[in-house]
Structure formats: C-alpha cells, structure tokens
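Dumping the structure here so I can ask a few things about it.
All protein chains but one are shown in place.
Up next is chain A:
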Amino acid sequence: MSVIDVREAVTQAHREEWARVVAALTRRFGDLDIAEEAAGEAFATAVQRWSADGVPPNPGAWLTTTANRRAIDRIRRENKRDDKHREAQLLYDDDPPEPLGTIDDERLRLIFTCCHPALAMEARVALTLRMVAGLTMPEIARAFLVQESTMGQRITRAKAKIKAARIPYRVPSAEDLPARVAGVLAVLYLVFNEGYLATGPDTDPVRHDLTAEAIRLTRLIRALMPTDGEVAGLLALMLLTEARRTARVSGSGELITLDEQDRGAWDAALIAEGHQLVRERLASGMAPGRYQILAAINAVHTSARDVRDTDWSQVVALYDQLVHLDPSPIIALNRAIAAAELDGPEVALAAVDRLEDKLAGYHAYHATRADLLRRLGRSQKARAAYDKAIELAGNTAETAYLTRRRDQLG
C-alpha cells in the first residue's frame, strides 16, 4: 500500500471516526483529557501500523481498541506514580465495539457536554471543534485569530471545569432537550458565520474550512436527531448560504451583494438539498423556529432565477414571522431591507432610522442606510453613512464593496 493511500485512509478515518473514538473513550474513562490524548495517539499509531499491515477492515473499531489500550496504559503509568486504587477498576477490554446505535448516542453525549451552558460560548466553540470535529489546536487558534497558547488554555480550562464541577456526560432529559439543542445549534451557527463573514483586516473574506466544518457537524447532529425541526432548519440555512459562497466574492476580493450575484454560479446541488429540507419542514405542519424561518427566507431567494423574480412579499411575510419569535433590532433591520423592495426606499429608511439607538455601532445598519440614501439620491448623507459603515466593517470583502459604492456616489 502506498504512503499516499495510507495517509488518505487515515484522513478519512479521522473525519469519520474521531468523534466516535473520543466519545466512546470519554464514556468509558469519564475523562475528556484521557480520551483526547489516547485518540490522538491511536491515529498517530494508525499512520505507522497501517503502512506496514494495511488498512484494517473496520478502521473505527481498530482505532477505538488502540485508543482504549493507550488510555489504560496511561492510567496504569499514572497509578504507579500516584495511587493504585484506580487500577482495580480498570480491566483490559478488547471486546468488539458496541452496536452503532449506542455509539451514535455517545457522540451526542460528547456534543452536549462540549456545548454545556455553564461553559462560556468561546469555550464551547473551541471544545466542540477540538473534541467533536477533531481539529487540531493550531487549526482552531488560526480559525479564531488567537495565539495557540491562548486557545490551548481555553480548552484546558473548559475541560478542567467539566471535571471539577462535574458537568454530566449525557444527553439532556426530554424536558431540557429543546433548550440544550438550541445551545448546540448556536455554537454551530457561530462557527459557520465566523467562516462565512470572517473578521480581521488580513483574513480571507470567506473561511471555507470553518463553513465546511460547521456543515459537517450540523449534518452529524441531523443524523443523530433526524426529527428535530430546528436542526433541519439550521442545516438548510447553512446549505443555502454556502451555495452562494463562490458567487459572493469577486475575483478582486470584493463582496458581491445578492442582487448582483451571478446566479448561474450558485451550487445547484446544495440548493436542491436545502430546498428539500425546507419543503420537508413545511410539510411537517409544525410551527417553525428561527432557523427554519431563516432557511425559508433563503429558499425564496435561491428559488428566483433572476433577482427581479424574487417573491419579496413572501420574504417580508417570513420576516414578520421571525420578528414575532425574535424581536431583535437586527431582524427588524433585515425586514426593512426586504420591505424596501415592496414599499420603496423612503418607507424602509424611516423604519431603519428608528433602529438607530440600538444599532448605531453595527456596520450593517450604516451600510443599509447608505444604500437606501443612495437609491433616494441623497448622496451627501449616503457618503457619511458609507464612511461610518467602512469604519465599523471587519470583513475585507465588505470593506472593499462599501468603499467602491461610496466612491461611485455622484
């Protein structure tokens, strides 16, 4: 077997089996640290052994067994140093892995633990990317533009808190489940958005590694909780957003807004999958949550072959539903943008201006005002609004777009 084949097999096993191995070990040893380290060692061993012996027929089982042995070795070593009482509780276990259903539950346990509400949001994001997605510490640090040591401390501290405060390793009870699922989805949506609208002056405008990881994790949650409407909604929302990724930034690195995008460049397969999910949710007849409504809005946009075919009344009606669920000023701002297409920029501007108190520090508020003022021919005011939006925008493609628009004002 060639070196490249083995490396590919290990990479694929890493993508497919990492969370399963970590979850199974955490369940068995009750310790995220041991699970993470032993899983890492098992994958490193795989690179050597599989080159010599070939890829085993069931890579996941091989990795879990190897990681189990590594974990027990480590515990034995530590027990020799410290106290011996734990060793009695541990026995070598070379049993075949548990049936798939149970192991899938293990991964859910892992996800719910990493996204526990007693952990800070940034700790939840970091832990989930490390323990569930299997990203390395340097990868996560790079993704969030922090020092590797800072990210390392964040993860270490979170793991220590889970252990010391005894954050339980389990799927929440039915009564707590909706709130806890919402917490998991919030983590995934944050990862996706950080990828989709990456911040930082020297950052790529779109971080495909993060959007892809967020989608992969959301697919996993969807596989584990196929009947949850909001999980389906978030997946659809991500797919329909990701479908426009390549059309959204020009060759020169400038943001291309929805109305100016080349719709032929959208990813038809992702759109079809997203639409299918949205239709499924509509057919369920259950009241949609926030992600499902956002997905439906994106489905309306991606159904129009030309921006002029957009069903704006449908978009505004969906935003009205969303405002009802989430009366945040950002939703109100997005509703006003859609309403401008129905009622004209004058009416929309009045609605946007009413949000000034709450959104004066938000770049999109000023960018929206700038665009509406431009359409109304009020160049001077538009220029001031563009200036403010550029000052506040963190995404390089967005800054480039806003700057061009400002400089084109008459």
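Here, a residue touches a chain if its C-beta (ideal position, glycine included) is under 8 Å from a C-beta of that chain, and two chains touch if they have at least 3 such contacts; residues count from 1.
Simple rule for what comes next: contacts and distances are computed from a predicted model.
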item: Listed names "Xanthine dehydrogenase YagT iron-sulfur-binding subunit", "FAD-dependent monooxygenase", "ABC transporter permease" or "YCII-related domain-containing protein", with the criterion being the UniProt name of the chain not displayed; value: "YCII-related domain-containing protein"
item: Full-complex contact with the absent chain, from A:A44, A:A165 or A:A287; value: A:A165
item: Residues in chain A touching the chain absent from view; value: 116-118, 164-168, 172, 176
